[in-house]
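Removed from the display is one protein chain of the complex; every other protein chain stays in position.
Think of it as A and B in the order they're written, each chain with its own count starting at 1.
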Amino acid sequence: MTRTDGLPNRRGHGRARRVFPHLPMVAWLWLLWLLLWGSTSALVLTGGLLVAVAVVLAFRLPAVRPGTVPRPLGVVRLLIHLLTDLVTSALTVAWQVVRHGGRTTSAIIEVPLDVDGDLLITAVAELTNVGPGNLVTEIDRRRRRLYVHALPAGGPQDIARRRSEVKAVERRVVQALGRRSEDTGGDTGGEADDRGRNP
Amino acid sequence: MTVVLDVITAVLFLGGASFCLLGALGLLRFPDTMSRLHAAAKAQTLGLLLILVGAAVQMSPNLAPVLLLVALFQLLTAPITSQIIGRTAYRTHGLERHLLLRDELADRLEHEGSPVHRRTDHSDRRERDDEDTEDTEDAEDAEDAEDAEDAEDAER
């Protein structure tokens, strides 16, 4: 989104180009301010805008560009899955507590990823943490691998199932946000795909 | 209308409190740090979310969004916290090895002969040697952690 909008403006509106990536953050902070005050009086509105701009200026962050356009339908599906995952994951752990308690066995599983880009890998890792039975212990950013601690893991078939669950999360993220973000990728494509097929 | 809202709150509160209780039970019963993290991260988070939504249902319309905001914030930060604690747990040996069915990360590290693994081996051996001193060291760690939190407080 930012890329296509930005390119034609490069010469004339350098200033606008620098300001634009920070606007979502200003809007979010402003909204937060309004929510916390719980009113929309003139004082709160102007004060919130000033504070939001001041915060963005004082704590400069690198502008995060998604690089791909989010697809609404995929995002909605991702959110619905997020809610059901929340419930099932809590039920899984609760059942494990009641049923096995101190004698649960677990495993650490390597999952090679197809997606590339900081934002996408972060999204996959976070959503895996919400999903049932899996917690990410280590992220190998360079080789694009997640190491996942799976809690109820009784045998090889469990490990295979957990791995496919993480891959399913990844697939949903790809459907919502795309496969890779802007400046990475291209040359490192092939080998991860092969690993995904026969682990 | 209020009856319906009351019923919703009742269900959410009781469900949330049950998950809190089960999460705490898991925190107590599970054998190693990584497993306990599962109980803390999943059951606990859902419990709090349900209770916050249940409270928001009863609140006046200008305060309900704030409670939902707290819920949203919890939803965003809980996975991040658990990932960072999980990473630290693995690197500082918070795992009962004999309860692990398989450890593909250790396999990978061994295969590549990376320094992380050599450090793992080394500290594993040392850990057994001075197991009795570990508790006092941990107490120090906890104190330091609290100091850090105090510093954060002061900054705010």
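Please note the rule applied: contacts are C-beta pairs under 8 Å (C-beta built on N, C-alpha and C of every residue); 3 or more make two chains touch, one makes a residue touch a chain.
Criterion: contacts and distances are computed from a predicted model.
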When one chain of this assembly is omitted, its UniProt record names it as which of these: "Cation:proton antiporter", "Transport permease protein", "ATP synthase subunit c" or "Cysteine desulfurase IscS"? "Cation:proton antiporter"
Shown chains touched by the missing chain? B
Could you please point out the chain B residues that touch the chain left off the display? 6, 9-10, 13-14, 16-18, 20-21, 23-25, 27-28, 33, 36-37, 40, 44-45, 47-48, 51-52, 54-55, 58-60, 63, 66-67, 69-70, 73-74, 77, 80-81, 84-85, 87-89, 91-92, 94, 119, 123, 134-135, 138-139, 141-142, 144-145, 148-149, 152-153, 156
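Going forward, only the chains that are shown with their structure count from here on.
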Between chain A and chain B, tell me the centre distance in angstrom, where each centre is the average of that chain's C-alpha atoms. 19
What residues of chain B sit close enough to touch chain A in their complex? 19, 22-23, 25-26, 29-31, 34-35, 37-39, 41-43, 45-47, 49, 62-63, 65-66, 69, 75, 78-80, 82-83, 86-87, 89-90, 99-108
Touching chain B in the complex: which residues of chain A? 32, 35-36, 38-39, 86-87, 89-90, 92-94, 96-98, 101-110, 125-127, 129-130, 132-133, 135-139, 147, 149, 151, 153-155, 158-159
